[in-house]
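Only a single protein chain was left out; the remaining protein chains are all shown in position.
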Amino acid sequence: MKQRKGLSTRSVVATGIGAAVFLILFKFVAIPTGIPNTQINVAEAWLSLLAAIFGPVVGGLVAFIGHALNDAISYGSVWWTWVIADALFGVILGWAVKKMNLTNGDLTTKKLVGFNVWQLVANLIAWSVIAPLGDVLIYSEPATKVFLQGFVSTGINFVSVGILGSLLLVAYNKTQVKQGSLKEKD
Amino acid sequence: MNNIFGYQPGKSIIHQLSGGTKLLLFLLLTISGMLSFDVRYLILLMIIAVVGLKVAGIRWRNVSTIVKFVAVFAVMNLLLIYLFAPQYGVKLFHSQTILFGSGRYALTLEQLFYEFIVLAKYFFSLPLALIFLLTTNPSEFAAGLNKIGLSYRISYAVALTLRYIPSVQQEFVMISHAQQARGFDMSSNVPLRQRIKGAFGIMMPLVFSSLSKIDEVSRSMDLRRFGKEKKRSWYYEQKFKKQDWWFLLGIVVLVVIEMLLIKVTGSRFWYPFS
């Protein structure tokens, strides 16, 4: 099959449906941790799985579209700096784990650790650097406030992706069958 | 009708603008409002946004819930700012006028002025977003994105998001019930470990059914030749009419005003009381 320019149909659909799922998880599934106002973020775990399967472009677009739409529908305004930070998280993670083959059916502990190191890096860049910096430069919000918010988000997202994202990766790998491996047993 | 935006059909001039124009208006206005810290300009935008609400014929009862919600959210954010940076306004505007109190949390005119600006930002962007959401047919949205220059593949991805939000939501609710029936406990009075397990129990089916949906939908789109041509036509075609050009011209004028204001003031921050 000839590969045409631009996104493949599968990536287009992954972006579209991925963003819809992202938005629903963002809006409806939050696990309270017991600390007020901090919830385990299930949507980011979904995003990390998509980034691992479909790569940086889909990862970035899903976060961008899903986050921006959710902002618009829920808050009536889009907080662009956080939208961009989220998209960046998708891109960095997708780009970093692309070569690691996380989704081909044999997920080793080493790969899983690699995934978590990269998701920490991506979270740090997105939430502790880009988002607060953007808030200060563009929205001119006080630095102490936005950096504190940024650090809290980094921690929450790291834990969310670390737990739920890793679990999803493990489960996904179980569904990936190796060539010629399906055989009925009695 | 697909209605995740809460689209209300109508005959106003804003309804008749093409989706592409409305999107451009919305983006340019929010971005210029986001960048500006000039009260005069923000008030101008607020007036435009409120007039827009009137012209579009949007009723209070359609929007009251979200307005109240945003109000609470905005006040919380204002308090947070005060808590973390009570003298931020002083730093921004290089002057200090203490109204009462003393020390770190002394209330200054500058801080009040700054927080008023932040509030103004919320209350101009909210009406704008409401106008955009309530007058734009979601079907025209994707075609509009394509019209203003985004590739048709990404535009269609957005269309798919809008198409599948209601389905995913329905499915999500159904899954959550089916899982509770199986014995997953989702209430908040169980230990965290179990809550995570519960959420995971909903997530798993949603994730796998969404992944298989991705495969099935892309197959069905392949079978109907999505991505075959360089360009794609749209059933809800977007043609710019005369009024579209007038509105776009209006935006250009507003952007020019903003730049002039910044030039005259010498910075994005304008403070009348120093």
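All chains are identified by letter, namely A and B, in their written order; residue positions are counted from 1 within each chain.
Keep in mind that, in the parts below, contacts are C-beta pairs under 8 Å (C-beta built on N, C-alpha and C of every residue); 3 or more make two chains touch, one makes a residue touch a chain.
The rule is simple: contacts and distances are computed from a predicted model.
K.L.:
Absent chain per UniProt: "2-oxoisovalerate dehydrogenase subunit beta", "Energy-coupling factor transport system ATP-binding protein", "Cytochrome c oxidase subunit 1" or "HTH gntR-type domain-containing protein"?
P.N.:
Looking only at the record, the undisplayed chain corresponds to "Energy-coupling factor transport system ATP-binding protein".
K.L.:
Touching the left-out chain: which of B:Tyr88, B:Tyr122, B:Phe226 or B:Phe269?
P.N.:
Checking the options B:Tyr88, B:Tyr122, B:Phe226 or B:Phe269, the one contacting the hidden chain is B:Phe226.
K.L.:
Of B:Gly103, B:Gly149 or B:Gly183, which residue touches the hidden chain?
P.N.:
From the options B:Gly103, B:Gly149 or B:Gly183, the contact with the absent chain belongs to B:Gly183.
K.L.:
What residues on chain B make contact with the chain left out of this view?
P.N.:
1-3, 138-139, 142, 159-160, 162-163, 166-167, 170-171, 173-175, 177-185, 201, 204-205, 208-209, 212-213, 215-237
K.L.:
May I ask you to list the residues on chain A that touch the chain which is not drawn?
P.N.:
Residues touching the hidden chain, for chain A, are 1-2, 171-172, 174-186.
We take it that only the chains that are shown with their structure count from here on.
K.L.:
Report the residues of chain A in contact with chain B in the complex, numbered from low to high.
P.N.:
So the residues of chain A in touch with chain B come to 4, 6-10, 12-21, 23-25, 28-29, 31-34, 40, 42, 45-46, 49, 53, 61, 65-66, 69, 72-78, 80, 138-145, 148, 163-164, 167-168, 171-172, 175.
K.L.:
Show which residues of chain B lie in contact with chain A when the two form their complex.
P.N.:
Touch list, chain B to chain A: 4-5, 30-31, 34-35, 37, 66-67, 69-70, 73, 80-81, 83-85, 88, 92, 118, 121-122, 125-126, 128-130, 132-133, 151, 153-154, 156-165, 167-169, 172, 188, 192, 195-196, 199-200, 202-204, 206-208, 210-211, 213-215, 217-218, 221-222, 226-227, 268-269.
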